[in-house]
Structures are given as structure tokens and as C-alpha cells.
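A single protein chain has been omitted from the complex, and every remaining protein chain is retained in its original position.
Labels run A, B and C following the written order; every chain starts at residue 1.
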Amino acid sequence: MSAVETRETTQGQGAIRELTYLEAISEALREEMRRDPAVFCLGQDIGAFGGAFKVTDGFYEEFGPQRVLDAPLAESAIIGAAVGAAIEGMRPVCEMQFADFIACGFDQLVNVAAKMHYRQGIAVPMVVRLPSGGGFSGGPFHSQNPEAWFLQVPGLKVVAPATAADAKGLLASAIRDSNPVCFLEHKGMYRSVRGDVPEGEYVVPLGSARVAREGAELTVIAYGSTVAPALQVAEELGEDIEVLDLRSLCPLDTGSILASARKTGKVLVAHEAGQTCGAGAEVAALIAAEAFEDLDAPVRRLTAADVPVPFSPPLEQAVLPQAEDMKEACRELLAY
Amino acid sequence: MSAVETRETTQGQGAIRELTYLEAISEALREEMRRDPAVFCLGQDIGAFGGAFKVTDGFYEEFGPQRVLDAPLAESAIIGAAVGAAIEGMRPVCEMQFADFIACGFDQLVNVAAKMHYRQGIAVPMVVRLPSGGGFSGGPFHSQNPEAWFLQVPGLKVVAPATAADAKGLLASAIRDSNPVCFLEHKGMYRSVRGDVPEGEYVVPLGSARVAREGAELTVIAYGSTVAPALQVAEELGEDIEVLDLRSLCPLDTGSILASARKTGKVLVAHEAGQTCGAGAEVAALIAAEAFEDLDAPVRRLTAADVPVPFSPPLEQAVLPQAEDMKEACRELLAY
Amino acid sequence: METSVASAVVDRRANPSGERDLLERADRRELLRYMALMRASEERAITLYRQGKIPGSFYDGCGQEAISVGAAFALAPADRACILHRDLGAHLVRGVTPDRYLANYMGRAGGVTGGKDGNMHFGDRRLGCVGMVSMLPDMASVACGLALAMKMRGEPRVAMTFFGEGSTANGQWHEAMNFAGIHELPVVFVLENNRFAYSTPNELEFAVDPVERARTYGFVGVVVDGNDVEAVFRAATEAVERARSGAGPTLIECQTMRMHGHGAHDDMSYVPAEMRAEWARRDPIERYRSTLLEEHGFSADEIEEILSAVSDEVAAAAEKALAFPMPEPAAAFEGVFAEEFEPLGDGSAPWSRWAHANGDGANGGGPS
Partner (left out) sequence: METSVASAVVDRRANPSGERDLLERADRRELLRYMALMRASEERAITLYRQGKIPGSFYDGCGQEAISVGAAFALAPADRACILHRDLGAHLVRGVTPDRYLANYMGRAGGVTGGKDGNMHFGDRRLGCVGMVSMLPDMASVACGLALAMKMRGEPRVAMTFFGEGSTANGQWHEAMNFAGIHELPVVFVLENNRFAYSTPNELEFAVDPVERARTYGFVGVVVDGNDVEAVFRAATEAVERARSGAGPTLIECQTMRMHGHGAHDDMSYVPAEMRAEWARRDPIERYRSTLLEEHGFSADEIEEILSAVSDEVAAAAEKALAFPMPEPAAAFEGVFAEEFEPLGDGSAPWSRWAHANGDGANGGGPS
């Protein structure tokens, strides 16, 4: 993975330091706020407290209460006010305290923000930060991965970085984009994932997947929390496995997906969200339709079971996809 | 279609009459309310007014204001109150004035209703009726097909009848089910679709697809508003095309889907909802994974374009899947 | 005249809500004209609907003309508005011409949304408007966001939005009111209590008149006769001045009645005949016409001339609208995503105050 990261970061200008995924998100946000006075944050407990996960730690002191706005417990008002402020030329970055709470602001996101430009030609440059994912006994309401809902909604961009560098580069792009962008940041990676990140200006374009590992026999298509396990599994199996990190789910880099699928002829799509109608369903359907002639094996999916994410560790582990399951799925496909 | 309908309806006890899709829904609801005092309706303008589409016309007179409850403009309260009433032993049937408004009660549906039994073993027997779909210049907010959102949520059952008989039989089953059921009734079919429906007790089990037309060369998998066009296209092409009407999206009748796919080796999945992460993605991914060896052609999808449903007729027609597009897709697959 | 105008201007500054007259003769002309223009445009639209030239459904604001006209008339060019489905008058005041309104209903390329959206789901971004979504009252939070941006930048500008009384039952309404109250946003909420939400009467929408709630959100709530255009205008002017001066939001309840069905398909059988008759006697246009005749020295001829000019305008607009082509199917696939950000433009502000106020910052000093 580091090899890839190095290639990545050479795109940046600044010196390279190792940051956690969370520090990288924080840095991108801080730098964008310094760069552009229109950028401001809106969310619960993000001010003096610095946010439930401390992503905006120190922001209140640097940017003041106006640009680091502590919102009431009202997600619809948060998203709706962000839409209005964005239309008036601001660049709001909303924080959902947990991604799960987007269900409480869902209507404003899917009906107001997403359809605005198509209907009226009014751009809505806003970002909704979504601390998502499970694996730490968050239970059914603090572990959800809601990206598939957004993917069914034309007008929303959706990104889900897997590395610290991408976390910084994609958030910068999301903030500069003229559309509503759902930014999925996996809570489990906040402190566990670290990597080289360039100082200062560093932008990763939305819509481009990243070949995290090159290989010729099998492609594992992953994003967010399943990328690191995919790389680990590939190493451990010592096979010629390619790992494609989607990074953006919308726009989806169909070119890279199909190129890799055609090259290896065998694909495993892996994500932490549930299976039915998940992003993996779309990717698998795409490959099955467009790369049919080149497939040497059925496209497999490795996802969470279609149940709420349970609290108790043994239950949660049984539900969420594990590296071992991925290894097994890769073996089966390689042997197919 | 009628041949199939006849086979269907022979399952019923009562005499057969031809009813519209809307009349069939009304009849199921009325008969369930007569059968079980716990069944009641909750929604906007469903009382004295009889509902925006007149589904509950005459109910207020027969059952009174308590069991045909005019709700305020508050979808979260409607769904939330239904959850509570269901837990207390009632069987609420909520009407969203348009399916699009489920986004306003989304959180109660996906976080409260759907997860209740898994978390606490508390059954929530309720139905949410969703007048869905486009084709009549309803515009971006009165034409949506939100089923894919529900399919990503474990704990929700989802049905979408395509015939008058199924509309009656599936609604009866949904009301008798012990879980939250999203009942998608396509507005465009309310009066345009008619068919034989048995009087009295008539139940179609959730989770079973229906072979609407038998064939050996190609399977068109459809539900809701794409079933009739599929049958029409099959007739017009005069080819040996099988049409599988899913009827239930959750539980999904994977057995019938795979059996048909293996038999014909060629599949077109058609629905009116948008493509990305739609029900068609799941069905295509399922077939690509499980029927890989039996496929003679790539699984194709015919869906709405991934844009909001526009208002103006030429725009809307361009966006929604048309019978001609389906015919073309079938030809291509047959020729593959 | 000059001096009286000048002094009038001074008066308006000194005491916007005071006894002295905020309106010049020309303003009154305009108030009548816009109400008549709304009525005539909607009547023309109904005809087009009956002729099958309008796809989908049809909604109008018959009987409520005084509200959208009177409230929007208080706005400055750089102010912003989220206009709802009974409020064609506000679109007209901000500068939307009837042909573009009719074309929008007919789904023509020349309509405000170019056929992307229909009926009242439009707003002209070049005129400082954000068109409504169907989900009610979502625009209330959007208006708060517009106001929040103005406040953050220290601009003396105001956002105005409208909603029906039924919409106040929705959680979105509460979140917007509460948020506006906490941050004392420069926003004006115009509540149109037309007695019904579709077929649902007030008593099934709430137990207490929602205007009572304004105080519990920390701002002023006032009730006005929604069929008296000058009363609505005065209340709106006070509210706009309050917002512009940094004193926070206002909730204005306009008491009125929806004189047509919820949509053209609705025969209003649920409305008692006496109720309809009683409100018919309070028709806002008829009332204002008498006021102008009796209190403001307008002649019958002058008023006739205004009204006939309006019908000529609408007739011409209909011709123009019918001449617009339908959009090209290819357009359906464009515009899901924005390539770049473009700010809203400013709206027309026909109130004479703004002509006099040029450059004194009263236009909000915003982008123009």
C-alpha cells in the first residue's frame, strides 16, 4: 500500500508527513477554510468541543463561532440551512455526528439538495461529512454505511476514501466541487489508518479509482474499510491479485473497473455495507453486463450480512465482512 | 396476461369480477378492515375526502374517523405513531400521499420500524402504502420509485404488484404480516390496469414471483409498471420470451429468478426506478453470480435514466423506460 | 410632488411601521395591478389546463393574491425569496413574466425551468428566487440558510419564504423556526392560513394557531388580514426592516381562504357553502379596488384601464407561451450536476422606495 501512497503523494506539492486518516481530514478542512472564507462548518458539538471525533478540534479557536457553527439537534435544519447558505455563495461542510443520522435529514438531502441544479440550474456546493461504519460495538445506530441510499439519488456525489492521503485530497475536492457531496469517513479508520500525506495544497479528483495493488489473476474491488484488508489478503495469499480502490462511488470510475475486470477476468467486490442493492450490486451488474465475454468466473460479492449491525462483538464480527472471509473468497475465485 | 391471471385467481374462493388496480387495493383494504378491528388507516386526506387517489373513498362513512384517521402534514409522526400503535396490537396501514414523501418519514421507517424486531423481538405489523411512479408529468417530486432505499434496509418487506389480482392479494398479505411492509402501488396503473379479481378472501403470499408468460429463449424480469409492457413486447415480438413478475422485492424469490435465468440463459431486468443500485442491480448481480455457467448473454438492465424524473412530456418520456426500448433490448439479447 | 415624495422617503426611513404613508400612488397602482395580473394569469392557466395544454396537475392561489403580492412588495432587489404554490404574485413582483409562468405549466422550453419541473415548482434564480420543492415546508430551512449567509457576511439583506398553515405541522417547520430563533436570522416567514391543507381543516392540523408559537421560538408573531394587501404589505415591511436591522425573524400569519380546490381536480365539496360565500365577499382584489376608489382618489376609468391592460398583457403572454416549443428530449439528460457555481441574480423591486433608495444600501448592498 505504501508504495502506492508514495506514487499518490508525489502529485502533491508539500513535504510528506505521516498522518492518521482523521488528521488528514482535519487538515484538509482547516486548509480549505484558510484558503476560502466561504467555507464554514455546521454540525453538532463541532465548536468549542471540537466534534464527537475531534475532527474540528481547534477550529473554534482559529475560525470563531460563526464559521464553526454548533447546530441544534436538527439534521433537517442542518442540511436545509447548508443548502440555502451554499446557494448564497457559501461552502458549508456539514458534520453528521454519526452517518446514521443522515436518515433524519434525508429529505433535505435527496429532494432539496440533490435535485436543485437539475430543476433550476442552481448549484449547491456543499459537503456532508458522514462518520460511518462499524467494528467497534457501535450497535445498529452508530455503525451504518448509508452510501447505497445516496447512489440511488441523481445529483449527489459520493466519496469514500481508504487512505489518509485520499482523505485529504478527496475532501479538498469535495469542498471545491459545485455539487452536494456525501463524504463517507469510516470511524474505524480514523486512528487505525495512517499514511504519507503531503503538506498544503493536495487534491485528488472525484471520480477516479486508484489501483492500490497491481495484479493479473483476480481483481478485488473495494472502497473505504475493505481496501486495507484486501491489500493484506493479497499479500498473505502471495497471489497475483489486483486491488482497485474505488475512492469515488459517484461519479463511478467505470473505465478503471472494466479495464481491471477484463484484465484479470475474475472479480470480488467487497464492502462493509449490506449486500442487497449495495454499491457492490451496481459494480457487479456493471461488470456482468459490460465485461461478460472476458469473465473467467462469476463476479462475487463480499459484504455485511443483510441484518442491522449488532452490538455484541461476536455478533458484530459474524455480520461484518472479515479478512478471513475475503481470503476464502479470493481462494475460491482463484481456484475457479 | 389474462391466461395467467385466470390461473392466479382460481386460488381465490369468491366469484371473479374485473376490477381496476385501484379498486382491487381499495377492496383488499376494506375487507381487511371488516375482518380485523385492529386494522386502521392513517394518512393525509384519507378520511371524508377519501384520499388523494380515492383509495379510501367511502371508508370514513363505513369505519368512522377513528379508523380512517386524517393525519396532519407530518410523515414522521404518521410512521412513528403507526409503529407505536402496531406494537400495541393494532394493524396500521399508512398512506403516503405520494411515495416521494416517504423521504420525510424515512428515519422512523428505517431506524425505528425496520430494526425493532431484530433489536428487541418486538413485532411491528404495519403497512406503508406508497403511490409511486411516473409517466403523467408528476415531475421530480411526484414520480419517484423509492424501493431500492428500502431494499438496503434489513427488516422491511417490499412488494410491488403489477396486476389487480396481485394488488388485492398482496395487500391482504401485507396487512396480515407481522412486519413493516412497504406496499408500492403505481399511480399510472391505478385506472389503466384492470383484471380479474376474486371476491372475498384472496391472499397472495409475500416472496413468490409469478411467471406471467412462459418462454425458453429469454427472460424479462420485471415488477410493477414494467410487467405489462414486457408482456406486450413479448407478444409483439412473437418470440419465446418468458416474463417473470417479481411481485415481492423483499423477500425476493431468488429460486424463481435463478430457475428462469438458467432455463433461458438470457435475462433482461426491467424497472421504472433509476439504474444505479436499483433492484435491477441486485437481481443482475445475483444472476451473474449464481447462474454464471448458464448464461448465454450478459444480463441487461432497462431502467429510468439516473436523473430526477422531469415534468415535461418529451423529457419524461426520454427518461422513463419505454416499450420500444424494451423491444430493442429484447431483440439485441435474442440476437446475442 | 417632489417634496412630498422626498419627505415620504424620509418618513419611510424614520418610521417604516408608523402611521405615515409608506405607499405612493404609483405603488397602490402596482399592488392592484400585480394582484389582477396574478388572478388573470391563473385564470388563463386554468383555461389552458381545461384545454389539455397543461400536463399533470394544476394549483392556484385564487383568493390569496393579497398575500404574495403584499409581502413580496416589501422586498429589496438583493433580498431573496423562496416562493410557494399559492404565491404566483410574488414571482410576478420579483419579475417573472406571465408568459414564462404559463410556459412552465405547459412544460415548454420557454418556461422558467425549461420543462424540467412543472406547475408552481419553479423560481427564477436570475431574480433572486429559489423554487420550491413539493416537500412542505422544506424551503423554510433553505430560507434560513440564505439568511445565515447574509448574516455571516454582515449584509443588510433579507430572505423571505411562505408556507401554508398545514405545513406548520411538519418537523421541518419546527427545525427552521427554532434555528432562525437561536441565530436571530434575517428571515421573514409568511404563514398563509387558508383554513385547509388540501381537504384537512385547521382543527385536524393543530390544536392551537401556529402563530402562537413564534414567541416560543424567540421572535415576533403577528396576525394580519390576508385579504387586505396593504395590511400584508405593512406587516411585511415591518418584518423586513426588523430582519434587515438585525433584530431577527418574524412570523406573519395571514388569515385567508383558498377559494379554489387544492388542485384543479378538487371540487372542494368538503368546504361549507356559507364559508365560501362569506369569503367570496372578502375578495382581496374587489376590496382593494373599492379602497382605491373610496380612499385614494382613483377613478373608475383609471382602474378599468389598469385591469384591461392586465388582460391584454395576459392574452399576449398566453400567445407567447403557446408559441414556445417543447424542450428537446436530449435536455432531459443534462444538468444533473453543476459544472460551476453561479450566484443568484437580484429581483425586481417595484416598490417606489427602492427607486428613491438607490445607492443608500437599502437594497442590501448584496450582489447586484
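Criterion: contacts are C-beta pairs under 8 Å (C-beta built on N, C-alpha and C of every residue); 3 or more make two chains touch, one makes a residue touch a chain.
None of the values given here were measured: they were computed from a predicted structure.
Note on the undisplayed chain: of the listed residues A:Val39, A:Val68 or A:Cys104, the one touching it is A:Cys104. Residue-wise, the contact with the chain that is not shown comes from B:Asn179, picked out of B:Asn179, B:Thr219, B:Thr276 or B:Thr303. The chain omitted from view is touched by exactly one of B:Ala82, B:Ile102, B:Val128 or B:Cys182, namely B:Ala82. Here one chain is not drawn; of B:Gly51, B:Pro125 or B:Gly274, the residue touching it is B:Pro125. When the full complex is taken into account, the listed residue touching the unshown chain is A:Ala318, out of A:Ala15, A:Ala216 or A:Ala318.
Interface residues of chain B with the unshown chain, by the touch rule above, are 40, 66-67, 71-72, 74, 76-77, 79-90, 92, 107-108, 111-112, 115-125, 154-155, 157, 178-179. Mapped onto chain A, the footprint of the missing chain covers residues 44-45, 47-49, 52, 70, 72-77, 97-98, 100-101, 103-104, 136-142, 305-308, 310-319. Considering the complete assembly, chain C touches the hidden chain via residues 169-175, 178-179, 181-182, 203-208, 210, 212-213, 215-219.
What we mean here is this: only the chains that are shown with their structure count from here on.
Distance between chain A and chain C, defined via averaged C-alpha coordinates, is recorded as 41 Å. Annotation: 32 Å between the Cα-based centres of chain A and chain B. Along chain C, residues 113, 116-117, 121, 133-135, 171-172, 336 each make contact with two or more other chains.
The set of chain B residues touching two or more other chains comprises 100, 103-104, 140-141, 306-308, 310.
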